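Some notes on the structure that comes next.
A single protein chain has been omitted; all remaining protein chains appear in their positions.
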Amino acid sequence: MARRQLVQMLDQALDGWLALACRGRQSGRERAVERRAPALQQKAKAALQAGLHVVCEKPLCFTTQQAEELRALAACQGRIVGVTYGYAGHQLIEQAREMIAAGELGEIRIVQMQFAHGFHSAAVEAANPATQWRVDPKMAGPSYVLGDVGTHPLYLSEVMLPQLRIKRLLCTRQSFVKSRAPLEDNAFTLMEYDNGAVGQVWSCAVNAGSMHGQKIRVIGAKASLEWWDERPNQLSFEVQGQPARILERGMGYLHPAALADDRIGAGHPEGLFEAWSNLYYRFALAMDAADRGQPAPLRYPDIDAGVEGVRWVEHCVRSADAGAVWVDYR
Amino acid sequence: MARRQLVQMLDQALDGWLALACRGRQSGRERAVERRAPALQQKAKAALQAGLHVVCEKPLCFTTQQAEELRALAACQGRIVGVTYGYAGHQLIEQAREMIAAGELGEIRIVQMQFAHGFHSAAVEAANPATQWRVDPKMAGPSYVLGDVGTHPLYLSEVMLPQLRIKRLLCTRQSFVKSRAPLEDNAFTLMEYDNGAVGQVWSCAVNAGSMHGQKIRVIGAKASLEWWDERPNQLSFEVQGQPARILERGMGYLHPAALADDRIGAGHPEGLFEAWSNLYYRFALAMDAADRGQPAPLRYPDIDAGVEGVRWVEHCVRSADAGAVWVDYR
Amino acid sequence: MARRQLVQMLDQALDGWLALACRGRQSGRERAVERRAPALQQKAKAALQAGLHVVCEKPLCFTTQQAEELRALAACQGRIVGVTYGYAGHQLIEQAREMIAAGELGEIRIVQMQFAHGFHSAAVEAANPATQWRVDPKMAGPSYVLGDVGTHPLYLSEVMLPQLRIKRLLCTRQSFVKSRAPLEDNAFTLMEYDNGAVGQVWSCAVNAGSMHGQKIRVIGAKASLEWWDERPNQLSFEVQGQPARILERGMGYLHPAALADDRIGAGHPEGLFEAWSNLYYRFALAMDAADRGQPAPLRYPDIDAGVEGVRWVEHCVRSADAGAVWVDYR
Partner (left out) sequence: MARRQLVQMLDQALDGWLALACRGRQSGRERAVERRAPALQQKAKAALQAGLHVVCEKPLCFTTQQAEELRALAACQGRIVGVTYGYAGHQLIEQAREMIAAGELGEIRIVQMQFAHGFHSAAVEAANPATQWRVDPKMAGPSYVLGDVGTHPLYLSEVMLPQLRIKRLLCTRQSFVKSRAPLEDNAFTLMEYDNGAVGQVWSCAVNAGSMHGQKIRVIGAKASLEWWDERPNQLSFEVQGQPARILERGMGYLHPAALADDRIGAGHPEGLFEAWSNLYYRFALAMDAADRGQPAPLRYPDIDAGVEGVRWVEHCVRSADAGAVWVDYR
């Protein structure tokens, strides 16, 4: 596949996002609405069948089975599927991953995650198409906030803690704006991992006054790491019994993997666009490598991440709809 | 009962705390060890029977039934029981209570609570008597962190949200330092309230690197309030769609009830000692009023708060020990 | 001038920056070294004479007289000169400007400014070309930190407070790394404005441990505004006697002028690249308008800003070199 085609394909696959990223957000979001329908999954499938790489918004589709089919198809075709977990492109996520891998936290005990904003505290969907599809099961599938926001910190935990496996989970969900039922605008998910660690995800769109509230805190026997997407250039490293340390993007003391994507000196804030750009760069490298039959040179949110997000939402919904009971994760 | 007796009784009842508050903490804590044994409940009982008011550390005792007995006895004797939920003495807790009562948050939806420090990330109890009794079921009863730290933000929620009633709860608890089993050093508790709101308490002593991590965030349909015990002179008030506002202790815009206990101008930080002092003042007023057969002029953590703390821990433990299942709250 | 030429010119004029912005910063900065020599001013002059618009790093040149000549030349040629005060592209700077213009602060009394980082606490220039030219009078002109960092918050004050005029100033400067003399790595500048207000700029490259430390606080009779470039999506608005309010980029309560440049919803952090991009957009609009003989539709850092920066540094140096005495500003 020629580089020119690749770029063209990227352009097409991402145009929903690009429209969003340009001025004139309203119309961009209206276009995004059309793309979240089940048609999204069909288009991804068609693209893979046509031998194209795919870069796709999450969730990929509505069921784990559909997601697994996409995975199989992508493997069969030798094409990549990139999933737009944009926050994972921030450099300090990479730093956290390396520090945890190096054992700086000790054995992992607890993973606290949340993405809890307040923008949908009221029934704003009546006047806002970008919210409307999110609370329509036909468009959004079986969940709202679990899929829309909860999967983001979940994916960060997958990046930081690649060995961790969920053993079982329990989810309770609510529709505080009644018209959203059966889709939830708040959910708590408890998780037990196979190594004895526990985790929690708070997914919320009615956390009045919160801008984003996306945070992840990984707690080990010796130390914790905490990251907040509204201050993405800082990472708090807290060794028990020592002063908390604030790591800053771009500094020489970071792991090389956390410096590779820098464009500008430390102190200058990089924002979400740079994080997305880092992802696209990785998508492009992965595509190029796949075209040459080689593995991706850099980690990126791939089809496995996409499948895992769909699976997690499915399990959460199953638990919640059964009365917030524990369900085995498989 | 003469004022002199009252003061003497106060002195005796509180001497564990006072010792703690003085220099020479080690020995003070050793004395506290003796007082947390079941003897504590017996002494409280004996004091009430002797016609004395009681000020007591929490938990009052190990079972709801014992707590109810103390309540009945106190009522019968016309004596008060003050429970040392010290953080509730901070003035901004009173401010939150008044703002919520005035409807400034709208209908309450979510209550997020946590007290999650990291000081017991390792098995420090081997060398530290103050930790030792906390992880010994004979001394501490059926729980460690649920009772020791979790009940604090729970009580703050009772102060701020006096109408809220727990309908059912679910708790999962872990002993990350294995030798602490069956007592937990981490617990998550999910709660459903009878009005449809939900809540959560994270109780933890292994949150490595966290100093205290006691926070409460009350989320309503219109706005949220958040308070953190490590910055007790600030209260964040976040109306959805408006800039977050940082309320400061001592300022004229606060509710009179939040100004009543001030000793010094705004800007000067008051700390935990002042909060405790505010409680003691309220205990003394309540004792004095009770001696004259009158109701307490100011709210204070009373026997009902004490009973509720014991009941909550009991339900959490029952849920956790049954496999982290939902249990009705009654 | 055709649009194509404009873009080409932009590309050329900005390539130092673009190189800097790309991967491979080291080499990019080496190229920048060449461009800061007096050649920069000659090139700008030549470009204007050739009928090209100019976008230029600051300082434009070494002396006010040179800067005035450029201004006259640009006016004569009908070409614009854009100066890369990149932080001024952050949307909340526009918000501050509008709030001050609307009288929300009351009469302005004090302007506190600083840009005080710590990256040059040691003599890093020995091994770092990007620092080397900054401390070489032949390349950097008569000052290091006054021009390199101090002019940034100074320009923010010009944007926020367009009516304010400096009446006299006093500057003291130091070379804590001795080899940098006569150029300073720290300077304090006091300013008196013609309306009775006072201001201060702390320019520093040896503020050990500080990432950037670029802040501006504008204090009026009723309220203050504070902005920090490391958290550019927040603006603190503090009315005396009311809770401080944290304004967030992208929110509907902002002035339309502060929303015009948004690309993405509130909560998502935009960083320095977006701020620069906002400037470039304004440069392009200004160029296009100039080509049609019209005024620029949006404010941008223009030749007046460039002249003012050079003039301020010149006065600071004159004051400092005369023993830190007051000098009239003209």
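Order of writing sets the chain letters: A, B and C. Residues in each chain are counted from 1.
The working rule: a contact is a pair of C-beta atoms (placed from the backbone, for glycine too) under 8 Å apart; a residue touches a chain by one contact, two chains touch by 3 or more.
Just so it is clear, the model here is predicted, and its values are computed rather than measured.
K.L.:
Which one, A:Ala101, A:Met139, A:Ala221 or A:Ala244, makes contact with the chain that was left out?
P.N.:
Per the contact definition at the top, the residue touching the missing chain is A:Ala244.
K.L.:
Could I get the residues of subunit C that touch the absent chain, sorted low to high?
P.N.:
Touching the chain left out of view, subunit C contributes residues 105-106, 109-110, 112, 118-119, 121-122, 170, 172, 174, 176, 186, 188, 190, 192, 196, 198, 200, 202, 204, 206-210, 219-224, 237-240, 242, 244, 323-326.
K.L.:
Go through subunit A and note every residue touching the omitted chain.
P.N.:
237, 241-248, 251-253
K.L.:
Under the stated touch rule, tell me which residues of subunit B contact the chain that is not displayed.
P.N.:
Given the touch definition above, subunit B has residues 20-23, 25, 117, 119, 211-212, 229-233, 248, 263-274 touching the missing chain.
Basically, only the chains that are shown with their structure count from here on.
K.L.:
Report same or different for the subunit B and subunit C interface, where same means the shared residue numbers exceed half of all residue numbers found there.
P.N.:
same
K.L.:
Averaged over CA atoms, how far is the centre of subunit B from the centre of subunit C? Could you give it in whole Å?
P.N.:
Centre-to-centre distance between subunit B and subunit C: 52 Å.
K.L.:
Please set out, as single numbers or ranges, the residues of subunit B touching at least two other chains.
P.N.:
As it turns out, subunit B has residues touching two or more other chains at 237, 242, 244.
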